[in-house]
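And now, subunit A:
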Amino acid sequence: MSAPLLEIKDLHVSFHEKKSKITAVQGVDLTIPKGETVAVIGESGSGKSITSLSILGLLPLSASIDSGAILFKDKNLLKVSNKEMQYIRGSEISMVFQDAQASLNPAMKVGVLITEGLKARKKLTRHEQRSEALRLLRMVGLKNHVYDQFPSQLSGGMKQRVLIAMALSGEPSLLIADEPTTSLDVTVQSQILDLINNYKIENDASILLITHDFGVVAEYADRVYVMFGGKVVEAGDVYTLFRNPIHPYTKGLISSIPKISDTEERLKSVSDFVFEEVGYVGRRFAPETYSIENKVYDAPSELVEVEPDHYVRLFVEKEAVGR
Partner candidate 1 sequence: MSSIIQLHNLSKYFSVGGELHKAVDGITLDIQKGETLGIVGESGSGKTTLGRTLMRLYKPDQGQIFFEGKEITHLPEDKIRPLRKEFQMVFQNPSDSLSPHYNVGEILEEPLLIQDLLTPSERTNKAYEMLEKVGLPKTSYHKRLHEFSGGQRQRIGIARALVLNPKLLIADEPVSALDVSVQAQVLNLLKDLQKEMNLTCVFISHDLNVVHYMSDRVAVLYLGHLLEVAPKKELYTNPIHPYTKSLLSSIPIHDPELRNHSRKQIVLPEKSINPPHLVDVGNGHLVAADVINITTFDTQKEKQDISIG
Partner candidate 2 sequence: MIKQLLKQPQFLLGFFIIISLLFVSLGLNSIYEGPKEVKFLYKNDGSISKVAPFSPTDIPPFGTDRDGRDLFYMILDGAKYTLLIALGVAFLRLVSAVLISFLYKGQLKNNTFFNDLVQSTLYVPATIFAYMLMIPLFIKSTTDPISFGKMVIIQCIILTLIGIPSLVVTFSGDIKNIMNKDYIISTMSLGAKKKYIYRKHVLPEIKPKLFLLFAQQAVQILILLAHLGVLAVFVGGSQTEMRGDFLNLTAENVPIAGEWSGIIGHSFQEVLTAPWIILIPLGFFFVSIFSINMMISGLQNIISKNKRK
């Protein structure tokens, strides 16, 4: 495991809706080594997007980071000044979002969108900016004529490629991809993910991949964090996690996805697993009071390294296992 590029330590984020306070992320620890793809997988409401947004400080107004630190090149991004954060965004760390359709300003041409990112950082003449933008377009597989087109004239897949070109214009060392292909067709999906993967390999950069699709994790991730209800419930490198998932939620997730196999056995859903296995190594899995509908969890719990580089969240007190 090479030196970590970015480390999230005990991150807590909560939302303030009128009077009530909703915790979105509870004590998340996450490390992104250099040159690796780290995937964070979880369902809607698991806090995976909030975690990624807090890195660049792009949380909505109603959200507040209660505690924790995000260390990047020995700087705590939560304490960095506005000016410096603006510099980091786009040149050190940049982001690609899910909803490609609405992520491009409809009133601006593609060429302007890309060169705009360049102007902020590099002192290039107009001509150099144009050729750099065309290079970026070719890099993401788009022809030169796209330079003069409006976003409304592009397909979903092409829009996502423009977004990636914009994000990579500053050669960031970390690219955060928040469900980059969810709204795209499966044939386009693999092309976009290959594109991101090639960038990682060529520039020895790291990728933080936020997704809810285990297939994408299996194809592209090196390390995996499974999140549920704002907590990391299992983490490890992708091979061990797929070979030997331990936490019932992870097992439930993997098994509830229909796979093309000859066996016609019935799909198992997450709730089937939770009630069968209650504990591991003499400790109960957390969050124990788990139900699909209201996602209730409390009681202190911690990530325990049950096998080398394979962590599972268990309750702290070691009272006897068994229902």
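A quick word on the picks: all candidates are chains of the complex that A comes from, given by their letters.
Observations, loosely collected:
As a convention for this text, a contact is a pair of C-beta atoms (placed from the backbone, for glycine too) under 8 Å apart; a residue touches a chain by one contact, two chains touch by 3 or more; residues count from 1.
These numbers come from a predicted model, not from an experiment.
Looking at 1 or 2, the chain of this complex that touches subunit A is the one numbered 1. Interface residues of subunit A, counted against candidate 1 in their complex, comprise 43-44, 156, 185-187, 189-191, 194, 197, 212-216, 218-219, 221, 238-239, 242, 252-260, 262, 266-271, 292-293.
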